[in-house]
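Removed from the display is one protein chain of the complex; every other protein chain stays in position.
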Amino acid sequence: MIDIQSQRIEDGLPIDKVGIKNLKYPIIVKDKYSVSQNSVATINLYVSLPREFRGTHMSRFLEVIQEVGLKKINRRHIRSLLLRIKDVLDAKAAHIEIHFPYFINRKAPVSGAEGLMEYDCALFGIHDDEDRFRLTLEVGANVMTLCPCSKSLSPESGAHNQRSRVNVRIQSGPLIWIEDIVDIIESCASSPIYTLLKRVDEKYVMEHAYRNPRFVEDMVRLVAEELKCTDGIHWFSVESEHFESIHNHNAYAFLECGDRDLEDQ
Amino acid sequence: MIDIQSQRIEDGLPIDKVGIKNLKYPIIVKDKYSVSQNSVATINLYVSLPREFRGTHMSRFLEVIQEVGLKKINRRHIRSLLLRIKDVLDAKAAHIEIHFPYFINRKAPVSGAEGLMEYDCALFGIHDDEDRFRLTLEVGANVMTLCPCSKSLSPESGAHNQRSRVNVRIQSGPLIWIEDIVDIIESCASSPIYTLLKRVDEKYVMEHAYRNPRFVEDMVRLVAEELKCTDGIHWFSVESEHFESIHNHNAYAFLECGDRDLEDQ
Amino acid sequence: MIDIQSQRIEDGLPIDKVGIKNLKYPIIVKDKYSVSQNSVATINLYVSLPREFRGTHMSRFLEVIQEVGLKKINRRHIRSLLLRIKDVLDAKAAHIEIHFPYFINRKAPVSGAEGLMEYDCALFGIHDDEDRFRLTLEVGANVMTLCPCSKSLSPESGAHNQRSRVNVRIQSGPLIWIEDIVDIIESCASSPIYTLLKRVDEKYVMEHAYRNPRFVEDMVRLVAEELKCTDGIHWFSVESEHFESIHNHNAYAFLECGDRDLEDQ
Partner (left out) sequence: MIDIQSQRIEDGLPIDKVGIKNLKYPIIVKDKYSVSQNSVATINLYVSLPREFRGTHMSRFLEVIQEVGLKKINRRHIRSLLLRIKDVLDAKAAHIEIHFPYFINRKAPVSGAEGLMEYDCALFGIHDDEDRFRLTLEVGANVMTLCPCSKSLSPESGAHNQRSRVNVRIQSGPLIWIEDIVDIIESCASSPIYTLLKRVDEKYVMEHAYRNPRFVEDMVRLVAEELKCTDGIHWFSVESEHFESIHNHNAYAFLECGDRDLEDQ
């Protein structure tokens, strides 16, 4: 059989990323307390392709995943996987994106009733053509926000509030746990949200939120200030999107801070 | 060229629906005030297929759409299109589903500032094997709801409120306008929501919502009671989904009332 | 604290379904070979509400899930959960919908190389007001289909083929395994699809598909005929959607067969 992918071509353009996209795969992640957590990931895995080759070998991406497995998702494991991909595909750079739901057990603020909260996380890894490795962690958490302007306008009727989504991306030297980013996001909101709330909790949550109103601008700034004070983070971005209860569209803010290690992430 | 689709087969099962799905097409709808509104629809168009034929002729669905056009979406036009489909494809029954965004100009409650609100609408048409025609209209509107329980718990801190989605489906004798269904949905909510609100409006909306708290159960019942009193509606369903500001999951209610004309819609 | 939900109301309409929607939760499912599989589910859980009560108690849905857990998803477990929900909420009927990705290890047809394939599954349970329990299983599998018409038109250029999605829903007396439904769907397609294929496999798959062309009508009929011959299935539906490589829209077919036990599923 002819290996068409390996054909030499002339005057081709180099390709930044080529590989597989939207692969669903079961994974295991270790949480902050060393407990293993099963999840289901959506995975993209790419390499760079030099100008002189016609194509990459798609099946080898799957062979490497099958061989290396995704049973211990952490910094070391992702680096090994990217190195193996570079080796097997004879590539200068390799990229991986792993999106997965992550669960943390949360206690309601008064009753202490427990419930699992879901957070949308992602890991973006790159091993570049100068053999540098960089990992970016993304954590998405839903929170409650209450509008400061509305509070000042209608003191006897409360204020409009809503579910909001906050996404944080960080690049750090040492490992930062998902749990720590979630704690930062939730502590900056008008209130965290919960899976299970009894009425005493619901009362507490509402009163707490009323005392802590947050614009979309407040949300990104407060989270950013916490991230700036967290040791080891040298770059981060924060975005917040409020699904406002009084509008059909959303309020949105984004800010970025620090130096990204590698450009193309 | 052999016409494989027309091959006779033996012992085949009759197929309830076969045709094209997820076709994007520009349409024109006339609003309540006879103004034409351009929109972009997502269209599914099916026929039934008797047991003795191997296949239908997919290209003819498109030929009929191309010939009849979708520039005047109304009851009469949809019936003609289904009759034409039945004729061209020699089918016993024909089904169409047309999903489209629809815009209504709304004035803010105090300032009168205007803004376009978007509603997700759909028309489901069937012309069945006994030559009966039935049209179902779906209207989806986002509204604001404020929790009665939360209001009673935290009288000095307001109450949790959120964006909610209400979907109504109706079957009626005479035509019911989208605008009329939207008016019913919005009048039953804690408050309508708006594209453009100035601060005097925001104050009004919040105070209005606080005086009109709504559980998800209240929403579907109030809308249902209005629909029951509307002349000409002989079947309807109402669903309401509240994207609760204190939870990661949603509150949901559904009720159905009256007699559906034709079973398989 | 006043229990507003328990307020008696007059002239209310009964509500078919009220509860929680879009809850993400980790689950464990046992596969055909008694191996436990971790997955992440999206869950809806509803009860019926009689006309005389204003509201249900949303937090109790979560308490029951927290108490009963979702670590052994099977027929018996779902029935217990629904009975518990009916009991705790004093409801006449209870409904659950559990959507989850499910993985099966598949061997490539020639090389035997292994790879995990993902299938989108769902369980729909109802415990109704006459104490009848009914479970519906849904299995969604992607397959390859090759067009018989195209094959006859261009004998020297192959035929257009594409990824297609087949969804099966069944109601059965005894348990039918997800693996068995997947086997039926894949055996009826032009070819199963795979996560990992080497070149010898890719050659085999293409030649197999070319010998087994399938219209969208063929797909639903072939699957239906297999389901009809499967002991214990008394109702099923099959739909197939082909993301045709020559069009921007999809080809679609649906058929339903047998008697549904309970109406409102």
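Things to note:
Letters A, B and C name the chains as they come in the text, with residue numbers starting at 1 for each one.
By our rule, a residue touches a chain if its C-beta (ideal position, glycine included) is under 8 Å from a C-beta of that chain, and two chains touch if they have at least 3 such contacts.
Source: prediction; values computed, not measured.
The undisplayed chain touches these shown chains across the complete complex, A, B, C. Touching the chain that is not shown, out of A:Ile78, A:Val220 or A:Ile233: A:Val220 (per the contact rule at the top). Set against the missing chain, the residues B:Ser152, B:Thr195 or B:Thr230 yield one that touches it, B:Thr195. The chain omitted from view is touched by exactly one of C:Pro50, C:Gly158 or C:Gly232, namely C:Gly158.
For subunit B, the list of residues touching the undisplayed chain reads 1, 23-26, 37-40, 59, 62-63, 66, 101, 103, 113-116, 118, 195-200, 203. One chain is missing from the display, and on subunit C it is touched by residues 117-118, 142, 144-146, 149-151, 153-154, 156-163, 191, 193-195, 197, 199, 202-203, 205-207, 209-211, 243-249.
Contact between subunit A and the absent chain runs through residues 1-2, 4-5, 12-24, 44, 46, 49, 54-56, 58, 148-149, 152-153, 215-218, 220-221, 224-225, 241, 248-257.
Quick note on the criterion: only the chains that are shown with their structure count from here on.
Shown here, the protein chains touch in all possible pairs. Of all chains, the one whose mean C-alpha position sits at the greatest distance from that of subunit B is A.
Chain centres defined as mean CA positions place C nearest to the mean of all protein CA atoms.
Chain centres here are Cα averages; for subunit A and subunit B they lie 35 Å apart. Separation between the centroids of subunit B and subunit C, computed from CA atoms only, is 25 Å. For subunit A, the set of residues that touch two or more other chains comprises 118, 195, 197, 199, 203.
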